[in-house]
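With one protein chain withheld, the remaining protein chains of the complex are depicted in position.
Per-chain numbering from 1; labels A, B, C, D and E assigned in written order.
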Amino acid sequence: MKATICRKIRFNAAHRLHVPDWDAQTNFKVFGKCNNPNYHGHNYVLEVKVRGEIDPVSGYVMDMKILKALLENEVEDKFDHKNLNLDTSEFKDLNPTAENIAAVIYNNLRLKIENTKELTLILHETENNSVEYNGK
Amino acid sequence: MKATICRKIRFNAAHRLHVPDWDAQTNFKVFGKCNNPNYHGHNYVLEVKVRGEIDPVSGYVMDMKILKALLENEVEDKFDHKNLNLDTSEFKDLNPTAENIAAVIYNNLRLKIENTKELTLILHETENNSVEYNGK
Amino acid sequence: MKATICRKIRFNAAHRLHVPDWDAQTNFKVFGKCNNPNYHGHNYVLEVKVRGEIDPVSGYVMDMKILKALLENEVEDKFDHKNLNLDTSEFKDLNPTAENIAAVIYNNLRLKIENTKELTLILHETENNSVEYNGK
Amino acid sequence: MKATICRKIRFNAAHRLHVPDWDAQTNFKVFGKCNNPNYHGHNYVLEVKVRGEIDPVSGYVMDMKILKALLENEVEDKFDHKNLNLDTSEFKDLNPTAENIAAVIYNNLRLKIENTKELTLILHETENNSVEYNGK
Amino acid sequence: MKATICRKIRFNAAHRLHVPDWDAQTNFKVFGKCNNPNYHGHNYVLEVKVRGEIDPVSGYVMDMKILKALLENEVEDKFDHKNLNLDTSEFKDLNPTAENIAAVIYNNLRLKIENTKELTLILHETENNSVEYNGK
Partner (left out) sequence: MKATICRKIRFNAAHRLHVPDWDAQTNFKVFGKCNNPNYHGHNYVLEVKVRGEIDPVSGYVMDMKILKALLENEVEDKFDHKNLNLDTSEFKDLNPTAENIAAVIYNNLRLKIENTKELTLILHETENNSVEYNGK
C-alpha cells in the first residue's frame, strides 16, 4: 500500500517581484508593493510531500531523517537568510513569485528523489497566501 | 506548467441549522445544539484554491490582489457579520450547513473566475470541523 | 513554589453589540457591523489561568480534570451554541463585548476556585482580537 | 453534488520504532532516537476526511456527531494515553510508524463507514511530520 | 475594572543586522546569517496590548476599529513590504533587531495612545523567536 509522507521546513528570505521587460508603471500595477526595488521578505514555510509504497519491513515510505537532510542541503542551505534575486543562481533571470520558487525547489528535489515516488510541494509565503506545485 | 494558488479569508457569522419540513424533535435529533432558534455563530475560515497555468512572464497563476478583491466582494461583503439565515438571499430556503455554505460560495465564485482555471474551496467552521467542495 | 496552569476551551456563540440608551446612529458609529440587529457570531477561545502552589506530593497546582469539568459546567453549558443576548441571563442587560464576556466568566469562575489561587482569563474573539481580564 | 467533510481529533501515546528481525545497530541506524527501548511519545493529530453526496434535505454529507462518536470509539478509546507497542493488539507485531498507525486506523474506520463514501486520513506525528493514507 | 485588549497585525519586511563600528568578522560572529549584506526578510507578527478601564456604557477598553486604524497608519504603512534598513528613517542609524523594532514601534504608538492606558508589544520575528517590550 502507498502513503504520502509530509515534511515541513522554513526559510526566511528577501525578494523583489519585477519583470525587466516591463516599464516601472506596469511592474507596479501588477506587483504593487512587492515591486519595491529595495526588497521585502518573508518567512517561507514549505511542505514537501513524497508518495510511495510503505516498506513492509520498516513501515516507512522514506526515512524522514534522509528527507530532512535533503531539504537542509537543497532548500535551507540555498535559500535561508538569502536575497533570492541577488544571492541565488536560480532567480537571476526568473521572477521569484511563490509559483516560481515552488517550481524551482520542485525541480531541484525531483533530481534527488527516486522516480518511483511522487513529489508535491506546498509553499506558504504568508499566513494567507500559498501555492501548490507537482510538476504537472 | 500549472500550479494551484490558495488564498485564505475569514468571516464571522450567525446561523441556525433547521429543516422546515421536519418536526422539532427530528431537527433537534439531527442538528442538536446547532438547531437553537436564537442562532449561534462561528469564525469561518475559507481557503480558495485556483489551479491554472503559471504565466511564463509574470510568474503568476493569477494576481493575488485580484483574487483578494474578488473574495472581499463575493464573500466578506455578503457574509461577514451577517446572520446567514436572515440577512442573505442564498440561505433563505437553504440550510446553512458548512457543506451548503461552501457550495453557495463556490457557485458565486465560479461565475467570476475564468473556466480554464479549476476552483476548490475548503471551509473551516471550527478548529476541528471543515468541508471541501469543488463542484464535482 | 508556585506555578500557573492554563486550560484552553472553546465555545461558539451569536451576539450583538448594542447600547439601548443610544440612538441607532451612535450604535452604528461605535459598534459598526457588530451592531447588526440579526446578530453575528464567533468561535470564542478561552484561556483560563490558575496560579497557586505546586502540591509537593502530587506535583499539581490543581487537577486539570477538575478544572476541565468546572469549565464545562460554567462556560460550555452556559454559552456554547447560544445567543449571548437572548439565551443567557448574564447579558440580558449587559453589552456582550469581549471585555464584558471575559469579566462575566471571571466572576462566575472566581466563586468556584479557592481564593488562595489567582485567576486570569484571556478570551479570543477572532484570530486577531483578544482581551485579558484578572478582576483588577 | 459531493463534498468532503473533515474532522480533527487528538490522542497522546507512547511508542517505539523497532524491527525485531534486525540487530540493534540496524535498528538504531534506521530509527535513531525513535528506537529508544524505553519509548518516547507524541501528541498525535488525526484528520479524518469523508467524501460523499451532500444530502439534499439535511445539507450534510454525514452527521458530524456520528463521525465524532465513531472516532471516540475507534481512535481515542483505543489509542489515547496508551503505549502503542504494549497496550494495543494492532501493534503487537507491527512497527508503529506514522504510516502504519494511519493504515491501521484507516482499516478500522473503513469497516464502520459505508462504502459509498471515500475515506482519507492525515496523521500528524509532530508539527513538521505527517502522513496521508487512503487505502490505495 | 480594567482589562487588556490585544490586536494582532502582520507586516513583511527585509532587514540586515549590522553594526557599522564593528569589523566584518565581529558582525558575522554576532549576527551570523542575519548579517547578509543583501538582506533577508520575515513575516513579522505584532501583538499590541492596551490596558485600561472598561467603559461601563460601551463595554470597551478602546474601540478596536480605532486601534486597527492606528496600527495601519503607524505600522503597516511605515514598515510593510519595506526594507527596514533602507526605506525607513527609524533604522537609518539603528540596528533593526527584533528588540529595536519593538521599541521603535512602541515609541511611535505611545505618542498616539492616551497615557492612562498601558501599552505592551510582542513582536514575533519567526515562529520560534519573539520579543516583548513595554517601555520599562
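Convention: a residue touches a chain if its C-beta (ideal position, glycine included) is under 8 Å from a C-beta of that chain, and two chains touch if they have at least 3 such contacts.
Please read these numbers as outputs of a predicted model, since none were measured by experiment.
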Query raised in the report: Touched by the hidden chain, which of the shown chains?
Result: C, D, E
Report task. Since one chain isn't shown, list which residues of chain C touch it in the complete complex. Result -> 1-9, 49, 54, 57-61, 63-65
Report summary line: In the full complex, chain E touches the hidden chain through residues 17, 19, 21, 30, 32, 94-100, 102-103, 127-133, 135-136
Query raised in the report: Residues of chain D in contact with the chain that isn't shown?
Result: 10, 12-15, 33-34, 36, 38-43, 80-83, 86-87, 126-127
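Throughout what follows, only the chains that are shown with their structure count from here on.
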Requested in this report: Pick same or different for copies chain B and chain C, depending on whether their interface residues overlap by over half.
Outcome: same
Query raised in the report: Farthest from chain B in C-alpha centre terms, which chain would that be?
Result: E
Query raised in the report: Can you give the whole-Å distance between the Cα centres of chain C and chain D?
Result: 34
Query - Separation of mean Cα positions, chain C and chain A [Å, integer] - result: 41
